[in-house]
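Subset of chains shown; positions unchanged.
A, B, C and D label the chains in the order they appear, each numbered from 1.
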C-alpha cells in the first residue's frame, strides 16, 4: 500500500501533538492539586501526572487506546457479559454500541440519500417543486433536531413505531439535505451542448435523466454521499439521546459525560470517528470503482 | 394543483416566484392549526401556529438577545473560521501528494466527529460562552467544505490544466486562476450545506452548557418548562435566520459561478 | 417548390448579453425543398450555427416565422425529424465511442442487434473501425469529430443538419467522406443543411449554396447549383464548378467588406 | 397482567433503585403488573411524555410538576417516596465563599430544563438577582457533569448529595477543599422525586386500581433497596444498558439515596407539600408559581396502597 507511509506519518504527527496537548492542558490540574497539598512540582512530575490522570482535560493517547482495548476485546473475551461467557455482545463493549449506531446509521443513510436523490430529481424536473421544496428543505435543516427529536419519538411511539426506525428517521433527516443540495447541482451540471444533443433526439425526460443527467452528476453525487453518510452518523447518535439514550455510541458519549469519564468519551469518539472514516472510505472506494468504469478516472 | 399552476405562469414574475413557496407554506400552517385545534393535541406537545405567533410578538427582545448570542456570535464566527480552515486544508492536501494520501484518509476520521461527543469537550476547553459554540460549529462545518473543496479541486478538465502547464504557471497561479474558479460550484455546495449545519451546531452546543441566553439555551429550558410556544418561536427565528443565511450564500454563489451550466440554464 | 421542408420568413434572432443585444440573424428568408442539399457559408460569427440551431428548435427566433415540414421546429423535433452534428464533437465522456454512437439508437428504441449492426456500419463509414471501445479523450480531434458524425448518421433522420462536420479532417479523409455523404444523400433523399468554410466542398456537395454576412447575420446570396446530381470527384476541375466557386468567393468577399 | 409504564426523570441509576428492585424481584409481577421503565435523559421532559400518552406515571420534582400544572398540564402527585431534598450548591473553598452573602458577583452553575426552580426561588428568597444585573450572580447553564467546578469556570455548581458531589470528590478534590450549601439547611428545600399522573385519569377506577398496585410494589422495592443497598445497586447496574455506570459509584449513590427516602412510606407529607408551595410562591418578584395550586396531590392512592 503506497498510502501506508503518508498515513502513518500523519498519524504519528497527530499523536505527538496530542501528547503535547495533553501535557499542556492537564498541567493546570496537576499544579492545582499540588498547591492544595502544598507541594512543589517539577517538570517530570507534571509529565508523569498529566499523562495518567483519571479525569484529564485531554486524555493521553495511550489512555484512550487502553480504554478502547478494554472496552472491546477484553470486555468481550473476559467479562461476565462478554460474548465468550454470555453468548451475546456485552452492553459494556464498544462493539455492541458501535453496532447499534451503525445499523441506525446505515438504515438512516439509505432512507436519507434515497429521499435526497428523489427530491433532487423532482426539483430538477418540476418547476413547482423547484420553487416550493427547496425553501422548506432549508428551513427543515435550521430546526434544531435535538429540540424536535423527542417529539418525533413520542409521535412515532404513539403510532407503534419504535426501536431502530425512529433513530434512523432522525439520521435520515440530517443526511437528506447534503444529498439534495449536491444532486440538484449535479443533475444540472450537463452543459448546453450535451443537453442540446438530447433535444435533437427529442429524448424523453427519463431518457435525459438516465443517459445524461445521472452520469454527469456522479462527481457531485459522491461528494454528497460522503457528507451525507457522515451526517447520518451524527444523526443516529443524536437520535439515540431522546430514545432514552440506552444504547449506542451516543448513549455511551452522554453517559461518559454525565460522570466526567473523559477517557470513556474519547474512546467512544474514536469509535465513532473510525466508523465514519470507514464509511466515507467505502464510498470513496465505490467512487473510484464507478468513475473507472465510466472511463472518467484519469 | 395550485402551486404548479402558478409555477407555470411565473416564468417572468419575480413576485410569483416567491408566491409558490409562500402558498405552500401557508397551506402547511393552516393544516397544522387545524390539526392542533381540531384534534385537540395537547399544547405541551405541539402548540398551534397562532399561539406561537402570539408568543413571538410578545418576546421579541428575548428572541433578539438569543439570536445575537447564538447566531451572530456563535454560528457566524464558527462558520467563517471552519469554512476558511477547510478550504485551506483542502489546498494543503491538494498541494502535496503526500498529504493527499496521508491527511485525507485521516481527515475522514477526524472530521466526522459527532457533535454530542465534542460539544461537552469543547465546552470544557473553551468555556461556557459563545467561543465554545463557535468551536463546535468549526468542527461541524469543516468536513462538508473539505470534501467538496477537495472534489472541486479535481474538477478542472485536462485541457484547462494543460494550458496552465504550457505557461509553466506556478502552483499558486494555477490554483488561483484555474483550480479554484473551477472548484467554486463544489465549494459552494459545501458552503450552502454548512449554513444550516452552523446553526444546528451552535444551537445544539448550547444544550451542553451555556450562559443563560441563546437560542439553544432557551429551547432546552423552555422544553423543560413546557413552554412549547416559546420553543417554536425560537425555532421560527432559527428557520428564518437559517434560510436567510442560505439565501445569501446562494446569491453569492450565483454571482461567482454564473458561468456554470447549473446557473446559466436559469434566469 | 410545393414541398418546402424548411421555410424561413423574415426570421430574426437577437441574443441578450451583459453588454447589450447581439443581432445574430436578421430578416432571413429562405426556402429549402425536400431532398435538397444546402450549404451555408460565410464569415465566422455570421449566424450559420444560429440558423441551424433555430431550425432544430435549439434557439427560438425573436422575429419572423420558421416552419419545418409545415410545423413549428419544436413539433418537428418531437417527430424526431433531425440528425444534428455539432460544431464541436460533444461526445459524452463517460461513454465509449461505440456507446456514444449507440446513444440515439437506445433513445429511439432500436433493438439490441440492430443497434450493434448500425454502430458497426457507421464506424466503418467514418473509418473508425476498431476504436469502438475507446473513450473520447483517447481519440485525436479529427477522430472525435468523425465519431460525432457517425452518431448523427446512425439513425435515419429525414433532415440532417451538419455544422462544419469535416473541419478537422485532412483532405483525403474529407474527400472520402464527401463522397460517402453524397452517396448517402442520393440513396435516401434526405434534406441536408451543411455549414462549411471550404468553398470547393460547398460547391461540390450542394444543390444550393447560401452565402451569409455578419453583424447582423443576413443572407447575401443564394446560388442554385447548375451541377448535375451525379458528381465524381473530378467534377471539381470543370468550368461550371470553377464558375460557381468564383461566385461564392465573390459573395463571401462582399460580406467581409461590410464589416 | 396489566401493563404499566413509568417514565423516569433521568438515566438509569440508583436514584431510581426502588423501581428497578421491584421489577427485578418480581414485586410488580406479584401485583399482576407488567411494568416498563423508561429511562430519561437530558432532553426528555417527563411531563411532555405523559402528555403525549407515552407513560402512565412519571417521576418528577415537585417544582417542575407544579409549574407544569400552571402551564395547563394537570399533574397530580400520587406518592412521594423521597422525603428530603438532596440538592445542594457546592463551592470551592479557595473561592472564598463562606455563606450565601458572598454569592453576589460570583458565577454559579445551575441545571435548567425545569430543574432551575429550586435555585431561582432560593435566590429570590435571598433577594439576589439572577438576570445578570448589578449586585447579582452570574448564572451558567451547567452541563451534565461537574467539569465547570474542576475547570474553575464556576465558583459553585449544583450537585446532588448522592451523585455529583461524589464525582467532585472522586476527581481528587478533598471534602475539606469544598464548602456546601444544602437546600434543606437553607430552609428552601422542595420535594424531589415524586410519582405524578394526569388528573383526568384519576376518576377511572381501573386505572386507580392499577396505580395503587404499582405504588404498593414500588414502595416495597424502595424499602428493600434501603435495606440492601449493595444488591440494589447491582440490580440497577444490570438494567443500565449503556454499561457506563460503575459499581462503586452506584453503591455509594444507593447509600445516599437511602438517607433521602428513609423518612417516607410513600405517602406525601402534607406539611412538606405546603412548605414546598410556600417556597415556590414566596420571595421576590418572579415566583415560580403565581397561585396556590388546587388538587395538585391526592392521598387516596397511597392510603389504599398502604392500607394493608
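The definition used in the following text is that a contact is a pair of C-beta atoms (placed from the backbone, for glycine too) under 8 Å apart; a residue touches a chain by one contact, two chains touch by 3 or more.
What you see is a predicted model; the values in this text were computed from it and never measured.
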{"item": "Formula for the entire assembly, written in the chain labels shown", "value": "A x1, B x1, C x2, D x1"}
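Heads up, the rule we're going with is that only the chains that are shown with their structure count from here on.
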{"item": "Two chains sharing the most C-beta contacts", "value": "A-B"}
{"item": "Inter-centroid spacing, subunit B versus subunit A (mean Cα positions, whole Å)", "value": "17"}
{"item": "Distance from subunit D to subunit C - Cα centre to Cα centre, in angstrom", "value": "84"}
{"item": "Whole-Å gap between the CA centroids of subunit A and subunit D", "value": "35"}
{"item": "Residue numbers of subunit A (touch at least two other chains)", "value": "57, 146-147, 150-151, 154, 241, 254, 257, 298"}
{"item": "For subunit C, residues contacting two or more additional chains", "value": "137"}
{"item": "Pairwise chain contacts under the document criterion", "value": "A-B, A-C, A-D, B-D"}
{"item": "Of all residues in subunit C, those that touch subunit A in their complex", "value": "53, 56-58, 77-80, 82-84, 86, 88, 90, 92-96, 103-104, 106-108, 135, 137"}
{"item": "Residue ranges of subunit B in contact with subunit A within the complex", "value": "1, 3-4, 6-8, 10, 17, 20-21, 23-25, 28, 45-46, 98-103, 105-106, 108-118, 120-121, 124-125, 143-144, 147-148, 151, 154-155, 158, 185-186, 189-190, 192-193, 196-197, 199-200, 203-204, 207-208, 215-216, 219-220, 223, 231, 235, 238-239, 241-243, 246, 260-262, 264-265"}
{"item": "Residues of subunit D that touch subunit A when the two form their complex", "value": "11-12, 38-45, 48-49, 52-54, 94, 143-147, 150-151, 167, 170-174, 177, 240-246, 249"}
